[in-house]
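Apart from one protein chain that is not included, each protein chain of the complex appears where it belongs.
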Amino acid sequence: MSCVASGQGQVFAAGAPRVIVAGATGFAGALAAHLLWRHPDFELTAVTGRSEVGTRLDRLYPRYRVPLEIEALIPERLDGLDAAVVAYPHAAAAPTVAELRAHGARVVDLSADFRLRSLATYEQWYGSHPRPELLEHAVYGLTELHREQIAAAAIVANPGCYPTASLLALAPLARAGLIADVVIDAKQGISGAGRAFDESTHLSMAGENILPYKVAAHRHTPEIEEQLDALDPAHPRLKVQFQAHLVPLDQGELASCYVTPTRAVGDAELREMFAAAYAEEPFVEVVDAPPGVREVAQTNYCRLFAASDQHTGKLLVFSAIDNLWKGTSSQAVQNLNLMFDLPETSGLQ
Amino acid sequence: MSCVASGQGQVFAAGAPRVIVAGATGFAGALAAHLLWRHPDFELTAVTGRSEVGTRLDRLYPRYRVPLEIEALIPERLDGLDAAVVAYPHAAAAPTVAELRAHGARVVDLSADFRLRSLATYEQWYGSHPRPELLEHAVYGLTELHREQIAAAAIVANPGCYPTASLLALAPLARAGLIADVVIDAKQGISGAGRAFDESTHLSMAGENILPYKVAAHRHTPEIEEQLDALDPAHPRLKVQFQAHLVPLDQGELASCYVTPTRAVGDAELREMFAAAYAEEPFVEVVDAPPGVREVAQTNYCRLFAASDQHTGKLLVFSAIDNLWKGTSSQAVQNLNLMFDLPETSGLQ
Amino acid sequence: MSCVASGQGQVFAAGAPRVIVAGATGFAGALAAHLLWRHPDFELTAVTGRSEVGTRLDRLYPRYRVPLEIEALIPERLDGLDAAVVAYPHAAAAPTVAELRAHGARVVDLSADFRLRSLATYEQWYGSHPRPELLEHAVYGLTELHREQIAAAAIVANPGCYPTASLLALAPLARAGLIADVVIDAKQGISGAGRAFDESTHLSMAGENILPYKVAAHRHTPEIEEQLDALDPAHPRLKVQFQAHLVPLDQGELASCYVTPTRAVGDAELREMFAAAYAEEPFVEVVDAPPGVREVAQTNYCRLFAASDQHTGKLLVFSAIDNLWKGTSSQAVQNLNLMFDLPETSGLQ
Partner (left out) sequence: MSCVASGQGQVFAAGAPRVIVAGATGFAGALAAHLLWRHPDFELTAVTGRSEVGTRLDRLYPRYRVPLEIEALIPERLDGLDAAVVAYPHAAAAPTVAELRAHGARVVDLSADFRLRSLATYEQWYGSHPRPELLEHAVYGLTELHREQIAAAAIVANPGCYPTASLLALAPLARAGLIADVVIDAKQGISGAGRAFDESTHLSMAGENILPYKVAAHRHTPEIEEQLDALDPAHPRLKVQFQAHLVPLDQGELASCYVTPTRAVGDAELREMFAAAYAEEPFVEVVDAPPGVREVAQTNYCRLFAASDQHTGKLLVFSAIDNLWKGTSSQAVQNLNLMFDLPETSGLQ
């Protein structure tokens, strides 16, 4: 891994909010740092890590060109901070979020710690919650569903990448009370496994492969179900069949959703419904042909294609995102933009 | 593309059946030629093509090392032939099959021309059938479902790769009358598109991509439905939701099947059902963890994993094959072995 | 391939130079259109093609989001144009460049037509030149070598991607008269073959492969030799051993250069030489470890690493670029920036 002899300077507006990325050594945190370093309206003041302290981030991630040294997270140095992106694993994230809140920073948390409204559901999947008292201050950070609450939130729980793709696909149908049953078959590139060095990521094992994983037990299922329940209170307790697969690419995720509708819905009505739902959204593109994930690689866009199957009567929705961008780090920036009253697209185009 | 200066000789048993591959320039035909060339119990006497006549096959496909020149298919030279694999597109295949039959050869046809029992269904998807009178002589060539009829057949209609993976996954459930509804989400490597040179196969377009295709209208659906109907006559007219996706690898196919059962089925019962169904099968492996397609690459194996989802009550079956091998050409050889009373595994291990 | 229902508007400064891309259906032209569409200081007024007229560019290249329809190149509509990028094959490019020049537009030509100073050399490799009279108005467009002439040029002959990587690696050594002999072993992703649909680009043939091509006869050799001769007039007529290979990725190119020096050069002197040569360059990064091409993917950067081999005495230089960006289209934009007196980095970061 190489390191440029002399880093280039960050450029940002005077008086820009000061932000740090806590946990910048992983894929999500490193990309968040990259996006904020080149963001015209934020000042990235530090990147922290629990390992690799003293290493420059552009040596760990040469492609991102962020010439900051990774620091330990020292509470005394948090004064004056406006915001933070926290990219720690679940359970490790919540105490850090609490610390940051104590210093007045507003937080976008990339972990699962604040995504679920139900503490019981959290504890069923993740074990005891380290800071349950903070749950009430957290807003679910799927921008297109909760824009107003996000703008005012102290803590934004950035959604998982699978729920992001799935919920953007299903929200118009859920709001219309149309989902009687749903199967979500999701496929993701290897970056979804993060900076994990094992059989699941080794090119000679993950390459030329298609691998289903976490069969019948994926932690993202309750997150999707909670949000669908909220969108369609008339049909609560929908049980979602969600299944994840690893396929051999780097970044990209497709959620193929198969919905048994509560009533017959034709192609024309379906397409109109999706066009209307997302007409004003800067980052959701409703398209007229099945989208490939290449089309949204390294962007904050989600591309959706919906079709009604005349043969079976089912509704099909395909949702393509970049799992690291809209699925994680660029959606965090989209949320930060809202929280600091900046144009939602700032730094993302 | 390179060509070895001097080819090596074919080795086969004395008195071995004489076989040709008609249509050896495509992926399926070329692989069939490769498998038959190295087969100890068949003599591959010719490879034919509608293009590339005069070119040696090992120049078109250097990895296969078949040093035969591609010939035009000349009826006079078909005398004395015992068998043929026909690898032409649908509609082009049937007349060739008829010609070969007229010379007494038994045929494994890789096209769709003889897969469907219903002429009406064929014509709905493929147009007018060139040789409908031959349909009654054809047997559906999914070895594990129709072994006895295949052994005696004049024409074996080799299944499509998607139906192969899907039907091996669903047959035990269909026979038990357990399928109330099913979604099949299939993913396949780019070799599934064959020797097509276009956007769908260019590495700079198909690479780093996941692409759904033929949404709500895949020709393999009626083939799957016909076979499931035959397996479960008590629940005819099941409508199958089948969806195909291209993912960036060469060879490999996974069918993820989501079954809404007609009654609750637990994990133990499910696994026992699959173990029993395939206990004697040399090429179907029931495994205890989700299979990756790498595990069956360049083999005639199908790996199956079944699980009951306690949360949703659905039954999940994952079926991994190599689309060009068990999905196409090695299954053709498996069928030829049966047709000529050879060990079913001959030339395939 | 999908197409967004409604395109988003282009944003550019008032009074920005008006530019077209002629030949936007290929990889190079499409990327140039993408870069100019999002460029803050150019107005992209049209994209033209010899095929696909009437198709929107974002349907051919969904990832680029340029919502312009491909037009035929109509001379009457060229009035008022300030600049053009021409992305036609060699021999087809020159007449179009002439037409554009006749209307006063300044041109960056991506073909080979104006790269060679010697007409005889051109004709040896490419056949008769369609517009030899224009050669004297053309400047070789490797920005870092000919910045001043480019700024004033009517026609800029954008270099080939291999010469770009090779010459940036070798220029400091050539200027110092240090190259007695050189072997350049270059590896490139499949996008280097462009929108060609054949065996060289099919994922099932190009994937899992490493393929040398154009052995002992690559058209880029004389282009490299001419430029090296100009840099080191004291050692003219250096014969460059250049060899290209295709490796299975999309975008990315590495030139590994093995130089037999005219005198012994140690590591310290070598590194200092490279640091000094490129200290002021915004897009050339001299790094302290071997660069991977991922580090420069989808950027205009070139990363260079130089080392002296104590064992053999040879000098090794590794040069990593994105063949479609710095190797082609983003270098064209870099040159356009110079030609119109804009910051060299505008639109490229």
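Per-chain residue numbering starts at 1, and chain names A, B and C are given in the order in which the chains are listed.
Going forward, a contact is a pair of C-beta atoms (placed from the backbone, for glycine too) under 8 Å apart; a residue touches a chain by one contact, two chains touch by 3 or more.
The structure displayed is predicted, hence computed values, not measured ones.
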For the chain not depicted, the shown chains it touches: A, B, C
Identified contact with the non-displayed chain, of A:Ile190, A:Ile321 or A:Leu338: A:Ile190
Residue touching the undisplayed chain, where the options are C:Arg18, C:Arg77, C:His245 or C:Arg271: C:His245
Selected from C:Glu52, C:Glu71 or C:Asp185 as touching the chain missing from the view: C:Asp185
Chain B, residues in touch with the chain not shown (by the definition above): 1-5, 38, 62-63, 208, 275, 285-292, 294-298, 303, 305, 349
Those residues of chain A which, in the complete complex, touch the missing chain: 1, 27, 189-191, 195, 197-199, 201-204, 206-208, 248-251
Footprint left on chain C by the chain that the document does not show: 181, 183, 185, 187, 189, 205, 207-213, 215-216, 221, 239-241, 243, 245, 247-254, 256, 258, 260, 290, 292-294, 297, 305, 307-314, 316, 318, 320
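Please note the rule applied: only the chains that are shown with their structure count from here on.
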Longest centre-to-centre distance from chain B, chain (CA-based): C
Rounded Å distance, chain A centre to chain C centre (Cα mean): 36
Centre-of-Cα separation between chain C and chain B, whole angstrom: 45
Per-residue multi-chain contacts in chain C, two or more chains: 1, 208
